[in-house]
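Have a look at the structure below before the remarks.
Only one protein chain is missing from this complex, and each of the others stays in its spot.
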């Protein structure tokens, strides 16, 4: 089984710029992370953009969707900032692709000691290999359907939206 | 969904003893790891033993199996040393429990910077939530059926055994 | 020998705020760092402020100077942001105290894997125990006299100012 991985940036890949003291994007850490995880799954990794998800536009989302459509794989893992991950998931769902698409990210940059990123990448890789076609958000060890999830901005965790809400 | 987690030791939880310069077991890091992963899945964690899997006896395996049978959950994640992980998986399979049991571990202790443990824990947690009942080994980002896997002791990775072997 | 340690903030102690994605100050990591370094030197640690050194005012510098004067110890280590470390050193030098005062900091927050902070703290602690009275900046493994040093903002390292400059 081969999995397509699309990198879009997000907290995951933020680095500390020691010259100006700000966080910024350099290169993705995804390859290094899969290597440290001794991952032997067939992966095709491609960086589509390296941006903060608050800066993501409709054009960016279209680019992600088109890439999901065009690629040969039907299991796709997308790294994404958490702030608008749910919006992108909803956007991708409108394409109704017969593919399993999992979005994941991190609350803390991978290069910080206390990052959740490595764990999230592992669980996203697990879920993407066995979930039915559809669009999912994988965070906090769980897989959420794209239309039943929201980010709780106070706690920083993702929650299921109950049907009666 | 609630997941049962059984800790048995293995490289995962090895610590460095600064007094005698040897690796040893103190406490499990599992709780700390799930916390760092901001995991919100309902988990019941229980330490059954803290041993090197080379030291695991039939009695130990029976204890693990009995605990899997007795517990209320039907999705179970077991942390285990990699050396005899496949043997324990095979032993558990003889019980033919209608439960999804996933064994995982690490090649490098969690407390080492280059550990694969946090990634493995994430992927095991993903797989255990969606695989059908059965016994699986989750390592290197993949889920292997208990009877189709072996550890390659030269490369340190787990491999699928093809049906014609 | 007892050393006084004054904490003023700086990159050293910056944390990542997972809710808003920005760096901020929570508590100092100094105690934890000395503990990890298994430091047995007698230390009196006191936090004077937790600020970015670009925000440091004359009033803040006066507060630092007064604390250096008032404290019983004659060997003092100050953690400080690197951007205005040299300015604070020059300010403290005007007090002509018969004490050894060493300022140190970090280019990368301690909580980032690639931080120089732990190394700098070690070398600052070494230098403060054996240098003659005076004010020094300790960075990049070296001790600079307060009036012979500048931060090179392009390379992010501290350099000696040659006498003919």
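Should a chain be cited, it is by its letter among A, B and C, assigned in written order, with residues numbered from 1 in that chain.
Throughout what follows, a contact is a pair of C-beta atoms (placed from the backbone, for glycine too) under 8 Å apart; a residue touches a chain by one contact, two chains touch by 3 or more.
Here the structure is a predicted model, which is why all the values come from computation and not from measurement.
**Student:** Thinking of the complex as a whole, which visible chains are touched by the chain that is not shown?
**Tutor:** Among the chains that are shown, those touched by the missing chain are B, C.
**Student:** I'm checking contacts with the chain that's been left out. Which of C:2, C:69, C:94 or C:157 qualifies?
**Tutor:** Within the whole complex, the residue contacting the unshown chain is C:157.
**Student:** Which one, C:20, C:69 or C:114, makes contact with the chain that was left out?
**Tutor:** Only one listed residue reaches the unshown chain, and that is C:114.
**Student:** If the missing chain were put back, which residues of chain C would it touch?
**Tutor:** 33-34, 36-41, 107, 114-116, 118-127, 129-131, 138-143, 156-158
**Student:** If the hidden chain were put back, which residues of chain B would touch it?
**Tutor:** Touch set of chain B with respect to the missing chain: 11, 16, 18-19, 21, 23, 52, 83, 107-109, 111-114, 153-154, 156.
The rule is short, and it goes like this: only the chains that are shown with their structure count from here on.
**Student:** Going by C-alpha centres, which chain would you call the most central?
**Tutor:** Of all chains shown, the one whose C-alpha centroid lies nearest the global centroid is A.
**Student:** What angle of turn lays chain A on top of chain C when you fit their CA atoms, given in steps of 5 degrees?
**Tutor:** Resulting rotation angle: about 180 degrees.
**Student:** Averaging over Cα atoms per chain, report the distance between chain A and chain B in Å.
**Tutor:** Taking the average C-alpha coordinate of chain A and of chain B, the gap between them is 26 Å.
**Student:** From the C-alpha centre of chain B to that of chain C, how far is it in Å?
**Tutor:** Computed from C-alpha means, the inter-chain centre distance equals 45 Å.
**Student:** Residues of chain A that touch two or more other chains: which are they?
**Tutor:** Each of 107, 114, 156 in chain A touches at least two other chains.
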